[in-house]
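The following block contains the structure, expressed as structure tokens.
Note that one protein chain is taken out, while the other chains of the complex remain in position.
We just call them A, B and C in the order they show up, numbering each chain from 1.
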Amino acid sequence: MLIAATLAIFVAMLLAIFRGIAGPTLYDRILAVNMFGTKTVLLISLLGFVMGRPEFLDIAIVYALINFISVIGVLRYSDTDQFKHRQSNDKPTEKEL
Amino acid sequence: MEILLSITSGLFLFIGSFLCISGGVGIIRFPDFYTRMHAAGVTDTLGSAMILTGLMFQSGDLLVFAKLVMVLLLILLVGPTTSHVLAKAAFHNGLLPQGLNTLSKSDDKEDTSSNT
Amino acid sequence: MINIVLLSLLVVIAIAIIRMKDLFAVVMLTGIYGLLSASFFVAMDAVDVAFTEAAVGAGISTLLMLVAITMTGRKEKVTRHKPFAALFIVLITGGLLIYGTLDMPLFGSADAPIHSHVAPRYLNDSMQEIGIPNVVTSVLASYRAFDTFGEVVVIFTAGIGVLALLFVPRRKEEDEKIASINDSMHEHHLVIRIITKMLIPFILLFALYVQFHGDYGPGGGFQAGVIFSSAIVLYTMLFGLSTARKVINQGFIQLMAAFGVLFYGCVGIASLMNGGNFFDYNVLSDDPVAGQHLGILLIEWGVGVTVAAIMIIIFFSFAGRRELQQHSENNKNRESL
Partner (left out) sequence: MLMGLFNNWVVIVLMMSGLYIVIAHGNLIKKLVGLTIFQTSVFIFYISMAKVNGGSAPILSENISLYSNPLPHVLILTAIVVGIATTALGLSLVVRLKESYGTIEEEEIQRQDNQQNQALNKERDK
């Protein structure tokens, strides 16, 4: 069951990466990073149990904290004039890709 | 007792995995940012809670159990907060949900005036 | 098995980074890249490294890059500088390197040359010689303490460099004007303010736990320093730079950065004075193992103080520069209106 849960997390991570690459708006990417961070916390907790030494959960705690900090930071600094009202400008850049 | 614990744990892990995958599908398939955020935000928190609870049944050690509880508390505290802030920031910065496009004209005007 | 999945995801992200033109998306992907590589480190048993990468790669480095692109512009120009020549060089080099790997020992084999020289001694004897279970910490802080000293000095020097490049001397009357433009997060985000107030003490406490628990589990001065500084960074982002500077005086932080390095060096001098070699902690106390414990505790403390202080200095410098730029832009806008 642990292995199955790990695989499920991998699938969710893959889907989050797709959303992170595809965009289209800035907030989709932030959402993808946030979701990816939560999945990483889960993955690390699960990996501890899969590998038989679950006492290293400190790393998962750090992840949960740092993930919060980085999302807040991203929102804080995307709040500037340069990034505002970019909805219309965002789409052409995606077509360029 | 052992069997009961592992069955309960497996059940929780299964629900959690299902929620995680459905959240992943949601973030890919939904049409605009706000619906995607709805999918990701809800399943993220609930799925994590389920998986961590499932792991708690297997922990066996008090320290590991305590750490799992701590991770769970953090996720319960942080997950909804980030979703809230993300949605708020997106709305404030002029990203409109699908079907509300009529409002965007006034937004564009504001944009040009602030850029000059 | 897990490592193959993680590495494939890393390659996908690296290729996506090459193709992206929007620097914001690139920075977001770098964040995911950091998270992924840290999961890989956990799968490879390198828990201490994963700890560091978690705090650094996913948090601070993403934030610094983001602050930098808010100052330098978000879009990359499309023009490429001789892409085919570059591709040619890259393919040739990569091909040669792959040819080189054919003689490498296979992944995970226990008889690879790397496992045959000093590693067995560290694993077998460190419990008697140093007396702490985390071998990584005992190698870092005792066997290779001189090396770590060098690394700490490098971090210190880089911090001084950033300070020299970005430091803005400010007058008091300007200070208030600049502060007045930059508290938007403070004003409008009530929920996040309360949650942050709840979290910051916890983060600081957790940093101290990581600092002192480094002997028995993953952790140590480097990780603790970064986690401590990220709490301060969180505070700065929410309440504005000038408020944060009132809480933590910049001069004091600079003093602490220098103090940490000096403290580290002094432990080495103290062991010289007591008749041992540089960083030979056995002589610090009557009992060699107790001496080692004392030495590692002191050294990790020095490392933690320096790393935390340097990270805070770096973030303050970037944020201060950004505030100054915004201030001058606002002035320009006002004049043009």
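Assume a contact is a pair of C-beta atoms (placed from the backbone, for glycine too) under 8 Å apart; a residue touches a chain by one contact, two chains touch by 3 or more.
On a predicted model such as this, the values are computed, not experimentally measured, just so you know.
Colleague: Touched by the hidden chain, which of the shown chains?
Modeller: The chain that is not shown is in contact with A, C.
Colleague: Any idea which of C:A119, C:V247 or C:I269 touches the chain not displayed?
Modeller: Hidden-chain contact among the options goes to C:A119.
Colleague: So that we can see where the missing chain sits, which residues of subunit C does it touch?
Modeller: Touching the chain left out of view, subunit C contributes residues 3-4, 7-8, 10-11, 14-15, 17-18, 23, 26-27, 30, 33-34, 37, 40-41, 44-49, 52-53, 56-57, 60-61, 64-65, 68-69, 71-73, 76-77, 79-83, 86-87, 89-91, 93-94, 97-98, 101-102, 104, 106-110, 112, 114-115, 118-119, 122-123, 126-127, 133-136, 139-140, 144, 147-148, 151, 154-155, 158-159, 161-162, 165-166, 216-218, 220, 222, 225-226, 307, 310-311, 314, 317-318, 321, 325.
Colleague: Just checking the interface: what residues of subunit A touch the absent partner chain?
Modeller: Contacting residues on subunit A, toward the hidden partner: 51-53, 56.
Methods note: only the chains that are shown with their structure count from here on.
Colleague: So with touch defined the way it is at the top, what topology do the chains form here? Options are line, ring, star, complete, other.
Modeller: Looks like everything touches everything, fully connected.
Colleague: Work out the mean Cα position per chain and let me know which chain is farthest from subunit C.
Modeller: B
Colleague: How many angstrom between the C-alpha centroids of subunit C and subunit B?
Modeller: Centre separation, subunit B to subunit C: 27 Å.
Colleague: Could you grab the centroid distance between subunit A and subunit B? Build each centroid from C-alpha atoms only and quote it in angstrom.
Modeller: Between these chains, centre-to-centre, one finds 10 Å.
Colleague: Distance from the CA centroid of subunit A to that of subunit C, rounded to the nearest Å?
Modeller: 20
Colleague: Which subunit B residues touch at least two other chains?
Modeller: Within subunit B, residues 78, 81, 85 contact more than one other chain.
Colleague: What parts of subunit A, by residue number, touch at least two of the other chains?
Modeller: Only 13-14, 16, 30, 32, 55, 58, 61, 65, 67-68, 72, 78-79, 83 qualify.
Colleague: Okay, in this complex, where on subunit C does subunit A touch?
Modeller: 2, 5, 9, 12-13, 16, 19-22, 24-25, 28-29, 31-32, 35-36, 38-39, 42-43, 45, 47, 50-51, 54-55, 58-59, 62-63, 66-67, 70, 73-75, 78, 184-185, 192, 196, 199, 203, 206, 210, 213, 217-219, 223, 227, 230, 233-234, 237-238, 326
Colleague: Of all residues in subunit A, which touch subunit B in the complex?
Modeller: That would be residues 1-2, 4-5, 7-9, 11-16, 18-19, 25, 27-28, 30-32, 34-35, 38-39, 41-42, 45-46, 49, 54-55, 57-58, 60-61, 64-65, 67-68, 71-72, 75, 78-79, 81, 83-88 of subunit A.
Colleague: Taking the complex as given, what residues does subunit A use to touch subunit C?
Modeller: 6, 10, 13-14, 16-17, 20-21, 23, 26, 29-30, 32-33, 36-37, 40, 43-44, 47-48, 50-51, 55-56, 58-59, 61-63, 65-70, 72-74, 76-80, 82-83, 93, 96-97
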